[in-house]
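Just passing along the structure, written as structure tokens.
Removed: one protein chain of the complex. Kept in place: all other protein chains.
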Amino acid sequence: MRRALSHPSFMIGVVLSAAILAVALISLVWTPYDPGQMRIIMRLKPPGADFWLGTDQFGRDVVSMLMVGTRNALMVGLVAVGLGLTAGLVLGMLAARFQGSFLDEALMRSLDFVFAFPAVLTAILILTFMGPGLANAMIAIGIFNIPVFARQARGAALQVMAQDYVRAARLAGCGTFSILRRHVLPNIAGLMIVQASTQFALAILAEAGLSYLGIGTQPPNPSWGRMLNDAQTFLSRAPLLAIFPGAAIALSVLAFNLLGDGLRDLLDPRLKER
Amino acid sequence: MSVILEAVDLHRHYPLPREGIFARRRHVSAVNGVSFALEEGKVLGIVGESGSGKSTLARLLVGLEAPEKGEVRFLGQRISGLGDAALRPVRHQIQMVFQDPFGSLDPRMRVLDSIGEPLDVAEPGLAPEARRERIIGMLERVGLGEGALTRYPHQFSGGQRQRIAIARALITHPKLLIADEPVSALDVSVQAQILNLLLDLKLEFGLSLVFISHDLGIVRYLSDRVIVMQNGKIVEEGETEALFSAPAEAYTRQLIAAMPKL
Partner (left out) sequence: MLKVTDLSITLGSITALRGLNFAIRPGETLGIVGESGSGKSITALAIMGLLPKVMRASGRIELEGNDLLALDESALCRSRGRRMAMIFQEPMTALNPVMPIGAQIAEGLVLHGIMSRHEAAEEAIRLVGRVGLPDPAARAHSYPHELSGGQRQRAMIAMAIACRPALLIADEPTSALDVTVQAEILALLKEVREETGMAMLFISHDLAVISKLAENTLVLYGGAAMEMGETHALLAAPRHPYTRGLIAAIPSGNAHNTRLNPIRGHVPELAKLPPGCPFHGRCPLGDERCRIERPAPDIAETTAWCHHAGAHAPLAPLGVTS
């Protein structure tokens, strides 16, 4: 605990992530204005007392849109990482348990195949098949997260399974699945949590990218990526419109990366001593 | 005296990493035609240097690995080459103590659950109170108190952890214990304690023991019979005192001569 408090980047990550989460939660019950409400006469207002960060080309309140966008971004991260983590853990641990078997080879090679394509390209490919939309974007991002988690889970599980305590459990008569659940999973959980927070940041970035391209979150739902796209047209007249969502993306990616780095340092058993 | 454990012409090879995709896979043999018999209630010492195949032999004997050729018999029944499920009925009769007391206990499991694990499999219907009693009894038997129950492995010293590992191995009252270098990771002043503990428990539980070590002094101290291994083969076998006082093979003599004495 003391170590956590004296780890500056971890603490910055925690505070930022908590703030982002708080904004998302508040947006569920309150935003300054309805984020979808258009007021043509109020369009492209600079920041001021009524509209803290100004309005966009349809007169929508930027603060409200950013807040709801935060909620969307977090939801994408949560679902995509949840999907990738669950599927990756199961596949990775199975591959590790049956290391060298046909199952292992088949799994790892097919994951290599997914890996071989740039992540965003994979997502675009999936979305062209399934059609654009927030839900499909989450699934698409989740799918390209699977190999990342599967590989790490497999490597970590192999390391744990080479330990004598797993041998001892086998000698005690424990079955494969009880060993995976009781010994392997708890011992690789820390590593997976670290990876999850890094992937969370990447998922937010991917959602912004897909929405920017118009195949992610669909109107009227606000999204940081789409706000960025919209702002492009008015870059010379209202540059702030691009800066705010850009800053939101950068800040949240930074927050979750710092969180991940900090967790890695804190959970590293070699550094656990004092 | 009846034979409790028998090894018949055991062979085990490991594949070497392929040198190219089309290169033929080459193998290194770790255990190459090992046969012996252990009588009930006796201690068999297996001594050898690194690469002699003694640890592979240990894993073959307890069924963690299967031999390519030959078989392991426990009380006359073949146990090698069976799957984990088929082995389960005899599992709790054959247990093992490992070299590294920092690797043989799950760091995230309390001592209570570590020791209880074999018990849960062997006697699934055991009431929690009875289970706890059994575990405390075993802990006290290896020289640790009830206070150890809720603590985690990293809160113990190496010697204490090895005591926990021994308690865990003996909780189901096995007939046979395989100990692979159980004291070589321990401090000198603690080694002797663990050796004596193994001897006491052997008498108390009527255990038969296979004791594997690179340390000739320790093997001599503990064993009734000794096997000397080199490159996966048995070089010499005999009664302990006879073998140490009049070694027949050059390699055995070389080992004894190289052993530092006070």
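Here the chain labels run A and B in written order, and each chain numbers its own residues starting at 1.
Operating definition for what follows: contacts are C-beta pairs under 8 Å (C-beta built on N, C-alpha and C of every residue); 3 or more make two chains touch, one makes a residue touch a chain.
All of these numbers come straight from a predicted model, not from anything done at the bench.
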Of the chains you can see, which ones touch the chain that is left out?
B
For a quick check of understanding: of B:Ser29, B:Gln193 or B:Asn231, which residue touches the chain that isn't displayed?
B:Gln193
On subunit B, the omitted chain is touched by residues 49-50, 157-160, 187-193, 195-196, 199, 214, 216-218, 220-223, 240-241, 254-255, 257-262
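Rule of thumb we're sticking to: only the chains that are shown with their structure count from here on.
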Whole-Å distance, C-alpha centre of subunit A to that of subunit B, is 47
In their shared complex, at which residues does subunit A touch subunit B?
163-165, 167-176, 182-183, 186-187
Listed in rising order, subunit B residues that touch subunit A in their complex are 59, 62, 64, 84-85, 87-88, 91-92, 94-96, 98-100, 103-109, 114, 117-118, 121-122, 165, 168-169, 172
